[in-house]
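The structure under discussion is supplied below as structure tokens; questions concerning it will follow.
Only one protein chain is missing from this complex, and each of the others stays in its spot.
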Amino acid sequence: MLKTEISGINFENPLILAAGVMGSNASSLNWILDSGAGGVVTKSFSQEPNLGYSNPTTVAVEGGILNAIGLSSPGVQNFKKELALINKSNKDGQKNIAIASIYGSNPDEFSNLVHNIENDVDMIELNVSCPHAMSGCGAAIGQDPDLTYEIVKTVKNASSNNIPILAKLTPNVTDLMEIAKSAEKAEADGLTLINSLGPGMKIDIDAKKPILSNKFGGMSGPAIKPIAIRWVYDAYENCDIPIIGVGGISNYKDVVEFIYAGAKATQIGTSIMYEGIEIFSKIKNDLKNFMQKNEFNSIDEMIGYSHKN
Amino acid sequence: MLKTEISGINFENPLILAAGVMGSNASSLNWILDSGAGGVVTKSFSQEPNLGYSNPTTVAVEGGILNAIGLSSPGVQNFKKELALINKSNKDGQKNIAIASIYGSNPDEFSNLVHNIENDVDMIELNVSCPHAMSGCGAAIGQDPDLTYEIVKTVKNASSNNIPILAKLTPNVTDLMEIAKSAEKAEADGLTLINSLGPGMKIDIDAKKPILSNKFGGMSGPAIKPIAIRWVYDAYENCDIPIIGVGGISNYKDVVEFIYAGAKATQIGTSIMYEGIEIFSKIKNDLKNFMQKNEFNSIDEMIGYSHKN
Amino acid sequence: MDKIINNYEILEIKEIISETNTIKTFIFDWEMNEDRTPLPGQFVMIWSFSKVFDEKPMSISMIDKDKNEIGITVKNIGNFTANLHSLSAGDKLGIRGPYGNGFNTENIKDKNILAIGGGVGMAPINCFTNYSKELGGNIDIICASVTKDELLFSNSDNEINDNKLTDKFNKDKATKNIGTVNVFTCTDDGTCGFEGYATHRTTDLLKYKSYDMVVVCGPEIMMKGIFDLLKDKKIPAQYSMERYMKCAMGICGQCCVDKKGWRICVEGPVFSNKDLKEIQEFGKYHRNASGLKEKY
Partner (left out) sequence: MDKIINNYEILEIKEIISETNTIKTFIFDWEMNEDRTPLPGQFVMIWSFSKVFDEKPMSISMIDKDKNEIGITVKNIGNFTANLHSLSAGDKLGIRGPYGNGFNTENIKDKNILAIGGGVGMAPINCFTNYSKELGGNIDIICASVTKDELLFSNSDNEINDNKLTDKFNKDKATKNIGTVNVFTCTDDGTCGFEGYATHRTTDLLKYKSYDMVVVCGPEIMMKGIFDLLKDKKIPAQYSMERYMKCAMGICGQCCVDKKGWRICVEGPVFSNKDLKEIQEFGKYHRNASGLKEKY
């Protein structure tokens, strides 16, 4: 009943762990898969190891948090070992879907990464959207339609096994649809919308300084949901590739809202902080009840429902 | 102690009513001035009357609201009569500052508006940033550095009495600093940062539809503060004209945060919904106490404090 | 911040009651939680999202705390209300609220109350009188409309349809049961009860009886008439006002009135005669959705 499919990959349910949240370690990814997630996205990783920014790297704001972890990563050679440890199925015997999130600053880095890991995971998500990455990475790419096109195209060509490629985009642009269409034209297999918002800043008035060591950090959590819903809704009308909705989900209602807006699946990040990893099983249950009450037999029937008059 | 100055205009305190909130009527503006605001911005108005969007025009979201009022306005000829009724001083005899917010779709409309009202108010704020305006207005201008330049320049030239012009900008752009610099180059006398965020959308999962009749609406309230603070902080480093900070202020701490980020004054909108119009007198008091405790003698000493060191 | 009820609940219409040719009452299940338990005179925002897509304020005309129900009573006068009238039980509407300040019902026990409702203005009046009856108020209602068929909520054991008052009234006055409600009908065309305006009926009644309190809802011109009538009398009165509304949450400023700037949706919709004196536009003009003034 909860199954959903994205470019040939079948998910047991539409609840996927978002990139960068408890995703640096195969053990925590397996824990979350066992707890009921339909899939997991790893923390974004790169060619070379990267320590990220120094602390403070996260700070609470109204309705969510700011983070400037700074894409810390042990580098692909080390992270490949973690990928190998992600279980193929969960404790209930259901198939796990593992999505690797990768980032780099140029086409070469991206294609090397793809070569390296395409046989270790089920899908690859391109992080061209981190709002606090070092120069040349993250949103620096995803804010430019041509660069986005180039990276997606390169990655698609680099893959020898035609692994599905998701482009994760940033809302911090004048016109996200322009970027989304570029990614689609470059044959991305799906869009992940949205990465964290802003970036934003919090100044501590007693310390009289921005709290994050990087000063700025991407905003996530319940407060950014309206922005994410808007872009998913727009992308559903403007693009033909599948959409994964992410941003501020904390309960089944939010999941339904994203699916009605046009998402085929959703990702959950920050709310784990408030709800614990039980959030996956809880939403799964609630979602099933909702569907039964509303006489839906499949997620498919719900996708994009709010566009139908 | 609370006085602040923006391009020659002296405010009794740095708390100004934001555009579009209880600002369609001289009576409510006077009420708010009497209640302690240092100044008020009117609801944005245009050449011709405009009914705005039909209801629902506002909807609550986590940490704030979405609105798509749609820049309803009785047109300048009618609104001029309201402007004439704004009191010159408040009930305590302090000078009131009235700022007219205007919008249009082309340079001519803007310059006509300026001609019409430049003698009725103390300042003019250009709304080139509404995220849910009809085509050609609002953010359609403020998302384009050249159009922004052109409108600001036109308005500056149109004014015969050199009335200070504030450019109110939208955060919904890839690079707000590019727009801010354009406005500065065109000799804007100040920047108002930020207009509402997004737009965002809320879908009601029982109605299965976007709630706002316009589907999308600008997000305001406490949740958008980190984004506003970030842009004020950036603008303080990148521009030399005064900044008015706006977005999510609900208490004196927020005001201090904006001032430390670089704002010379602040505007308050959505929080009136939660706190009532007493918010102005309350923040005034709390701000005074804070300054005394922290041994500040003037707002000036606090402006941009978080950039030092 | 959580105290503000600004989220819709989508509710099925439980029952629709045809009150007159042009007026229907819609009943909804309504949990009487702390923040949600309405008072007479408060209103809700009704969101229609199928066929006609719009949202308007409606007074609460019925509160049943035992059955956990509320009702609104709607006159078909335009696009939005025509659409509401076309709905059936089981259809869904969005509701948010209650909003605003209701009628002040403090110390109402044993008091003589005159409640005046004109047309669909009987909606909050009906709510008020049922509520006050239970509190032990002694209520006379002037139920006014253009013509007999349009009389709303006039049915009562003590419906008084005589054109002349005197005898009947005196009899009722003598009975004076606690919680008794006398309904004095009044039509412009005299098809039922008193022939003439509610103001005239009020003048009449005041000759026979003294009241401790007056509550009024109806067309603004009617309310202005009553207001002027009562100006010199020392009877505390309350009036339920209407203005064009967008947010109903006190933010958009659409419903602000001259000269105090008060928001009808927050400071109102019910105002005491003392406060109403400060609303200079009362009976003179109101503003449309663009903010343009329109004369009455």
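Per-chain numbering from 1; labels A, B and C assigned in written order.
In this text, a residue touches a chain if its C-beta (ideal position, glycine included) is under 8 Å from a C-beta of that chain, and two chains touch if they have at least 3 such contacts.
In this text, all values refer to a predicted model and were calculated from it rather than measured experimentally.
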Chains in view that touch the one left out, judged over the entire complex: A
Selected from A:Leu29, A:Ile97, A:Ile117 or A:Leu166 as touching the chain missing from the view: A:Leu29
Sole contact to the chain not displayed, among A:Ile272, A:Leu287 or A:Met302: A:Ile272
Missing-chain contacts mapped onto chain A: 20-32, 43, 49-52, 54-60, 65, 67, 69, 72-75, 78-79, 204, 206-207, 209, 211, 213, 222, 269-270, 272-274, 276
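Everything that follows uses one rule, which is that only the chains that are shown with their structure count from here on.
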Those chains which touch chain C and also touch chain B: none
Farthest-lying chain, centroid of Cα atoms versus that of chain C: A
Approximate Å spacing (C-alpha centroids) for the pair chain A, chain B: 34
